[in-house]
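Part of the complex only, each chain left as placed.
A, B and C are the chain letters, set down in written order, and residue numbers restart from 1 in every chain.
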Amino acid sequence: MDLESVKRYLEKGSGLLEDDDKNRSAIDGIPNRFFERFIMQGLHVDFVEPGRVICSMKVPPRLLNAGNFLHGGATATLVDLVGSAVIFTVGAPQTGVSVEINVSYLDAAYVNEEIEIEARILRVGKAVGVVSVEFRKKKTGKIIAQGRHTKYLAVSSKM
Amino acid sequence: MDLESVKRYLEKGSGLLEDDDKNRSAIDGIPNRFFERFIMQGLHVDFVEPGRVICSMKVPPRLLNAGNFLHGGATATLVDLVGSAVIFTVGAPQTGVSVEINVSYLDAAYVNEEIEIEARILRVGKAVGVVSVEFRKKKTGKIIAQGRHTKYLAVSSKM
Amino acid sequence: MDLESVKRYLEKGSGLLEDDDKNRSAIDGIPNRFFERFIMQGLHVDFVEPGRVICSMKVPPRLLNAGNFLHGGATATLVDLVGSAVIFTVGAPQTGVSVEINVSYLDAAYVNEEIEIEARILRVGKAVGVVSVEFRKKKTGKIIAQGRHTKYLAVSSKM
């Protein structure tokens, strides 16, 4: 790809959504902080206990990448969100701020596929919390992705 | 937070967007694969050379988290997207599939703040590419986040 | 700490091993590639099946850090080594080369404490293998560390 095309790809997208004016107007109407809702709409909590949350979701068309499977950025965001929620299950008054997120991508999840997301606390101390999040295909149990999320919990004091 | 509230937080959001019907209808109208556009709209490419891309962006209200700064999931997605684009700059015919993404969060970027995103190739071989992505405040150069993105490039053959 | 002390700390160590001549002569006698043995001596394999290995080890004095608990570098090396061995259990003829290693440190393991190390394959394809490795206190099951190891397996061809 020549350098001009790289620029166009980043600024205009992969050409799958060609009508830029339409995109811009769609985006102009979006409320503040809509990002979380954009990701989580359709997420269902199947199980919750102190230290563990299991959710499920049917991969929605809006979260697909150019290869037509669940976007890696959406997966990383779910590591952030479900990984934050599980910290609340042990009575933490707030989930703190993110220090580090990592994700390994192991398999593709295609549109309308049912996936299961399990978040598990590895450690919650006074200052640092670490959570593991695993994505699996609901039908087969095959692992789609695995990540960890490190948070600084004592945000009232200075990080 | 009690367990029922954790469930509600994940399924309905943080209460900042209370009108669930309105959310659902907003989301119903969203085109397929809109996620990338949702993140990248407003991104500008300032500089591109083989092995390096520098973009800038004004933090948009739609990508804020509950703390009113750039959402960690959006940052991770930009590591994915800008980190993929930079691989094109060295003539790779495709950017492959993600193997691993990690991000360290170092500072907050508030609404309308100008940020700079620099992606740099650490290695592109026949099969594996690794890219570093750094987010800085444009005014001060202060680092907001730093991540790495590992891709498997030979996707025509089996990963 | 002043800059000169930082230099001395890196070049001479933390002062716990003061006799530099003695150190140097101890090190001069060390055989090639001794590093792996230095780490693994005393490791015992308790269980092995395709895709999973469980080892145990009594934290040896030689692997302590200045805080007198298992050194983070030793933990990372065990993620590498036990995480490589588990790839052999599914019949891979070789374990490839490391692409990425990450470790979260969750608790301290003190001298002579019995620890358990469990490595589990998350994915082994033709080209990329990913393994999860967890360290636990044998007595309580408490997690000491969790890491992931990504390898490129097809090393006969070019990475």
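Structural remarks
What we mean here is this: a contact is a pair of C-beta atoms (placed from the backbone, for glycine too) under 8 Å apart; a residue touches a chain by one contact, two chains touch by 3 or more.
Here the structure is a predicted model, which means the values were calculated and not measured.
The complete homomeric complex described by this structure file contains 4 copies, of which 3 appear in the displayed model.
We adopt the following convention: only the chains that are shown with their structure count from here on.
Bringing subunit A onto subunit B by least-squares fit of CA atoms involves turning it by 180°, to the nearest 5. With centres set at the average Cα position, the gap from subunit B to subunit C is 32 Å.
Centre-to-centre, using mean CA coordinates, subunit A is 11 Å away from subunit B.
Shared interface positions of subunit A, i.e. residues touching 2 or more other chains, are given as 102, 104.
Put simply, subunit B touches subunit A in their complex at residues 1, 3, 5-7, 9-11, 13-14, 16-17, 23-24, 26-27, 29-41, 43-45, 48-50, 53, 55, 61-68, 71-74, 76-78, 80-82, 85-86, 88-89, 91-93, 97-105, 108. Put simply, subunit C touches subunit A in their complex at residues 102, 104, 106-107, 122-123, 130, 132, 143, 146, 148, 150.
Against subunit B, in their complex, subunit C makes its touches with residues 99-100, 102, 125-128, 130, 150, 152, 154, 157-159.
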